[in-house]
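Of the protein chains in this complex, all but one are displayed in their positions.
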Amino acid sequence: MNKSLNGKVFKFGDDIDTGQIIPGKYVVLTDPDELASHVFEDIAPEFKSKVELGDIIVAGKNFGTGSSREHAPKAIKFSGISAVIAKSFARIFYRNAINIGLFAITLPQVDEFKENDQITINLNEGKVINHTQGKEYEFELPHKVMLDIFAEGGIIPFTKKELNLK
Amino acid sequence: MGSNLMKKIFAKKLGREVKVEEIIYIEPDLVMTHDHQGPMTIREFENIGADSLWNPDKVIFVMDHRTPSQTLVAVENHQKLRKFAKKYGVTKFFDVGEGVCHDLVAEKALVRPEMVYIATDSHTVTEGALGLFATGVGSSEMASIFATGRVWLKIPETIKVTLKGTLQKGVYGKDIALRLLEIIKTGGADYKVLEFGGPGASSVSVASRMSLCNMCLEMGAKTAIFPVDNVTVEYYKEKGVGVQELYPDEDGEYISEIIVDLDQLEPLIAFPFSPDNVRSVSQLGDDVYELNQSVIGTCTGARYEDLKVAADILKGRQVKSGTRMLIVPATKDLMLRCTQEGIIETFLKAGAMVNVPCCGPCGAYGMGVVAEDESTITTGSRNFVARMGAPGAHIYLSNAATAAASAIEGKLTDPRKYL
Amino acid sequence: MGDFILKGKVWKFGDNISTDHILPSRYMTHVEPHELAANCMKGTDPDFFSKIQPGDIIVAGENIGYGSSREQAPQAIKCAQIGAVVAKSFARIFYRNCYNVGLPAINAPDFVLDVNQGDLIEINYTQGGITNLTTGKKYEFIKPPDFLVEYIELGGLIPYLEKQLKK
Partner (left out) sequence: MGMTVTEKIIANKANLSQVKPGQIVQAPVDFAFFHDNNAPIAIRQFSRLPNASVWDSSKVMFVLDHHSPSTTLRAAQHHQNIRDFAKKHNIKVSEVGRGVSHPVVAEEGYARPGRIILGTDSHTVGLGTFGALATGIGSTEMAAVLATGSIWLQVPETVKIWLDGKLGPNITPKDVALFLLKNFGPSFLNYAAVEIAGPLVDSLNVEERMAITIMCLEMGVKNAIMPVDEKILKYINGTQKTEKIFEADEDAVYASVVNFDVSSLEPIVATPGLPTNGVEVSQVVGIEINQATLGSCSGAFLHDLEAAAEILKGRKVHPGVRFVVVPNSSRAVEKAARSGIISTLVEAGAIFSSPACGTCGGYEVGVLAPDETCISTTTRNMDGRMGPGGLIYLASARTVAASAVMGKITDPRKLGGGI
C-alpha cells in the first residue's frame, strides 16, 4: 500500500455533484481514460490540462452528491488525482472512491487549503501535511474493511484475491 | 433500548442484534443494475474473472436510462447487457420500453418487505417505501456482489420523521420530501436512515411514499424506510401477495426526531439550482416565472396517482402555447392502464406529448432537453446546473399537479385552483 | 475572370451513394464546418477524411446524393475541401445543393467509366473539359451555364445573391 500521497491542491466548493464531475451524456462510456478526458468538463474545463499525476482535490461539503455513477470517481482517478479531501462526501461516491482505489478523506479544515498548495497525505499516521502553509492536520483513517479494499487497489482486485483464496 | 425498522430487518436476516456503527457482511435478497451502470458493472465483473453469478435468480437488469435505443453507444450497451444476461442466466431482464427500474421492481412485486435490496442507482432508496432496506452502490461493488453474493454495510444512525395530520388536496409525497429538504438540506442526512411513521402516514399512498423515500437520497440518506402498515399490506394484496405488518418498537433507537404537520403542508417548488431551495406555491405572490416546458415523468412523479391528477387538471384545458408538455409514464403497464382509462387521450387533447416509459427527461437522457435561458418544471428529483441540458437552463421541481397546472398557464402555478 | 481550373487526386465510389453514405443522420445536428468535414463520407468510408488532401476529387457512378435533401451532405464534401464531384448522374436535390454551396457537380459518364482510384486529373470547369493526367486521356462535359460558373466562382448561392441584391 502507498504510504503517502503527494501533489498539489485543486480546490472545489460545496455540493459538487456527479453530473458536474462527469456529465450524464458520457455515462454510456466505460473506458476509464475516455471518462477522464471529460472530467469536470462543464464546471472546470481547464482542470484536465493542469492536473498532474498524484494531485489532490480539496472540496467542501457533500462532494459527489447525486447519482450512483462510478464513472465520477473513475474519471477523477484516471485524470491523475490520487485522493480527494472534503468536508463531507455523498455516501455512494465515498464507497465508489474506495472501491476503485481513489483515496477519500473527511477533514473539517479544508477551507484553510489554497489552490496549488503542495501537500502530502500520510496514510500510516493519518496525517495531512500542507508544505506550502507549513501546517499539519490529523484525520481518522477509514475502517479496516475499507483500508483492506483500498490496499488491494479496489474492490475488483480485492474480490479476485478473495475468490482465489477460496 | 428497542429496535428501529432497519435494525429489525438486519436482526432477522443475521439472526442477531446489530449495533450502530458496526460493519456487517450480508447477502442481498435482490440486486439490480440498469443500462447506465450495467455496462461498467459487467466490464468489472469480467475483470474479476468469476465464471458464474452467485445467484442469477436474485439479479435484475433494467434497460431504462438510454431508451428506446437512442444512440449507437447506447444500443451497443443494451446488446452487451442482453448477451451477458443470456450467458449468465439472468431471466429478470426488463428490456427497452418496460419502464423505470424503481417502479418496475415495485409494480412486479419483486421487492418485498424486510428484504435487503441493493442496486446501482442512487434512487434505490425509493423501495424503502415498502418496508425494506434498499440502498445504492457503484458498478465495481455490484460486480463484486455478482461474484461473491455479499456486501459490507455500516449500520447507520436513524432519524425519526413523524408525520401528523392528513395530506391535503393537491399535496403529495413530493411535497413532504421538499419540506424535509428545506429542513435537513442536501447532504444534511449523510449516511443516516430516515424512518417514517406517525399518525399521518396512513394518508400517504405508496406512490407518494416512493417519491418521498426517493428524494431522501438528495439529503444524503443511506436509505429511507416506511413501516409495513395497512397501506402496504393493501398494496401487495392487490398484487396477490400476502405480507406481514412491521413496525418499530415504541422505544426504538433514534438520534433525532423531525415532525412534519401534513395539515399545514402546501404544494412546494424547488427553485434552481438545488432541491433544497424550496418555496411554497402560495409564496409566489405576483412574481411570474414563465416556463418553456413542463415534464411529468421520472421515478419521482410519473405513477398512477400523478398521471391521474394531471389528467383531472388538464381535462378540457389546453397547454399554453409556447410551453411544451412532456409526459413519460413510469412503466408500460401504467401506460396501458392510462390509455384504457382515457387519461392518455386527455393529455393528447390538451396538447401534451406522451412518450415511452423511461428515465428520459430526468437527466437529459434523450428527451426534453432544455436550451440556455429556457425554464422547465419537472416532477423529477434533481435540478442541479445542466441536469436537463444547458447550464443556464432553469429547472423547477414540483409534484405532478403543480406541473400540470403550470403547463396550462405557462408559468409556475398553484394547482389547487384547478382541483 | 479566367477559366476555373481544378486539379486533384480521384477517390472513386460506386452507384447510388446516398446522402446517408455521405453524411449519416446521426451527425445532422452538426453545423460547424470542421465537424461536417470530419464526418464526410462516414457512412461508406469511415476514414475518408483522414486520407484526403485539399483539392481531391470525388468520382461516383449513377445517382450520387440519392436520398435526403440535407444540404449538410454537399457541405461536408465542400468543408473537407474536395474540389468537385464528378459522376455518371446526380440525384436532383443533391445536384442543386452542390451548386448552392459552391461545389462543382459534373456529369461525365464516359470519364467515370475510364478513371481509376488515385488517378490525378485536371478539370477546366468553365470550358467543360477533363484531362486524366495519369493516363493522358481527355474528356468533355456539357459546358455549364454562366450563372452556375458564377455560383462556383463566388462560392455558392448566397454570395451570388448578395452580389445580385447589391446591384
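Order as written gives the chain letters A, B and C; numbering starts at 1 within each chain.
Keep in mind that, in the parts below, a residue touches a chain if its C-beta (ideal position, glycine included) is under 8 Å from a C-beta of that chain, and two chains touch if they have at least 3 such contacts.
As the structure is a prediction and not an experimental result, all values here were calculated from the model.
Looking at the complex as a whole, the chain kept out of the display touches B, C.
For the chain missing from the display, the contacting residue among B:145, B:369 or B:400 is B:369, taking the whole complex into account. Only one residue from B:122, B:205, B:355 or B:402 touches the chain missing from this view: B:355.
Where subunit C meets the chain that is not shown, the touching residues are 16, 18, 20-21, 24-26, 28-31, 43-44, 46, 62-63, 66-72, 74-75, 89-93, 96-97, 100-101, 156-158, 161-162, 165-166. Even with one chain removed from view, subunit B keeps its contact list with that chain: residues 67-72, 74-76, 78-79, 95-97, 324, 326, 332, 335-336, 339-340, 342, 344-345, 348-349, 351-356, 364, 366-374, 389-390.
One rule holds in what follows: only the chains that are shown with their structure count from here on.
The part of subunit B that touches subunit A in the complex is made up of residues 23, 36-37, 39-40, 43-44, 47-50, 65-66, 71, 73-74, 77, 120-122, 124, 136-141, 143-144, 147-148, 152, 154, 186-187, 190-191, 218, 220, 222, 274, 363-365, 382, 384-387, 391.
Listing the residues of subunit A that touch subunit B in their complex gives 15, 17, 19-20, 23-25, 27-30, 42-43, 61-62, 65-71, 73-74, 88-92, 95-96, 99-100, 143, 145, 154-156, 158-160, 162-163.
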